[in-house]
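As you look at this complex, bear in mind that one protein chain is not there, while each of the others sits in place.
The block that comes next holds chain A.
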Amino acid sequence: MTGSTSSHRPSRTDLAAVVVFAAFALLPAAAAAMGDTFIVFFTIRVMVFAIAAVSLSLILGQGAMVSFGHAAYLGLGAYAVGILAEHGIWDVTVSLPVVLLTCGLFAAITGAISLKTRGVYFIMITLAFGQMAYYTATSLSAYGGDDGLTMWGRTEVFGFAPLGDRTTFYYVVLACLLGVYLLARMIVASRFGRVLKGAKQSEMRLRAVGIDPYPYRLAAYVIAGMMAGLAGALLANAAEFVSPAYMSWHRSGELIVMVVLGGLGSLLGAIVGAASFLVLEELLSHITEHWRLLFGPFLILVVLFGRGGITGLLGKGGRND
C-alpha cells in the first residue's frame, strides 16, 4: 500500500496531483481552441464522479469498508437539491447545508447499524440500505417517482445564477473536487486517518493500545457520505434532472470499480479511476451499444490478473499486494 503523504518534500503523489489538476484546469481552454464543447460537458461528469470516487476511496481504500450503497448518497444529494428546487428554493446557502445534513444523517443512521457488522455482512447491508433509498425514491410520486424530476434551472447564489455559464460551472466543480481531494488527503495524513488504516490492518492491535475503531469508522463513513452528497448535488445541477437511477446498485458497483481501477488506497487514483472508467465507457459505447458485453470481461480480467489498478501499474510496475 502506498502511504507516504506525510513528508514535506513534494512527493511523487504531489507531483502527479499537480499534473492531474493542471490538466483539468487547462481543459476548457484547450477545448475552446479545438471548438469542441462536448468534452467540457463530459469532463464535468468525470469530475463529479471523481468526487464520489474520492469519498468512497476514503472509506474503502483507507478503512477497507466495502460500501456497496455509496450511490445512495449521490442520489440523496441530487434529490435534496431537486426537491428544494421543486419548492422554489434555489439558493446555495440553503441547499448546500440541506444536502450535507441529509447525507450526513443518513450515513450516521445506516452506518451506525452497518458498522456493527464485518466483512460480507457489511457489503450486503450497505447494498440493502442503498436499495432502500432507491425504492423510496421510485415511490416518491410527488417528485416524479420512477420518471425522475426535472429541474428548471441551476442552484443560485444570492439570487444570481452563475452556474448557468458552462465555464463557471466547470470551475466550480473543479474547485469542489480539489477541495474534497485536499480534505481527504488531510484526513488520511492525520491521526484519525492512521487509526482508520490501523483498524484495517489489525483491529486487535488497535484495541490493545486502547483505541476503539468504531467511532472513527463511523466518522469516516459520515464524512464520505457528505462528500458523495456534494457530488450528487453537482450531478443534479449538471443534468438539471434528478432520477432514482443515480442511486441504483449498478451505480454503486461502478463507483467501486472506479476506486479499484485507480488503485486501492490512492486518493488520486480514485480520480484517475473515475476518469478511466467514464472514458472507457464512452469509447466502448462508440464501438457497440452493448459496451457492457466488453466491459464485464475486462473487469473480470483486471480482478484476476491486474492487481493494484492503473496507478499501481504506472507507479510500481505491478506490485503484488
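Everything below uses one rule, namely that a residue touches a chain if its C-beta (ideal position, glycine included) is under 8 Å from a C-beta of that chain, and two chains touch if they have at least 3 such contacts; residues count from 1.
Throughout what follows, contacts and distances are computed from a predicted model.
Q: Looking at UniProt, which of "Glycosyltransferase, GT2 family", "SpoVA protein", "Branched-chain amino acid ABC transporter permease" or "Putative ABC transport system ATP-binding protein" names the chain that isn't shown?
A: Protein name of the absent chain (UniProt record): "Branched-chain amino acid ABC transporter permease".
Q: Considering the complete complex, identify which of A:A17, A:L58, A:V81 or A:V257 is in touch with the unshown chain.
A: Answering carefully, the residue with contact to the hidden chain is A:V257.
Q: For the chain left off this view, which of A:V20, A:L140 or A:L178 is in contact with it?
A: Per the contact definition at the top, the residue touching the missing chain is A:L140.
Q: So that we can see where the missing chain sits, which residues of chain A does it touch?
A: Residues 60, 66, 68, 110, 113, 116-117, 119-121, 123-125, 127-129, 131-132, 135-136, 138-142, 249-250, 253, 256-257, 260, 264, 290, 292-293, 295-300, 302-304 of chain A touch the chain that is not shown.
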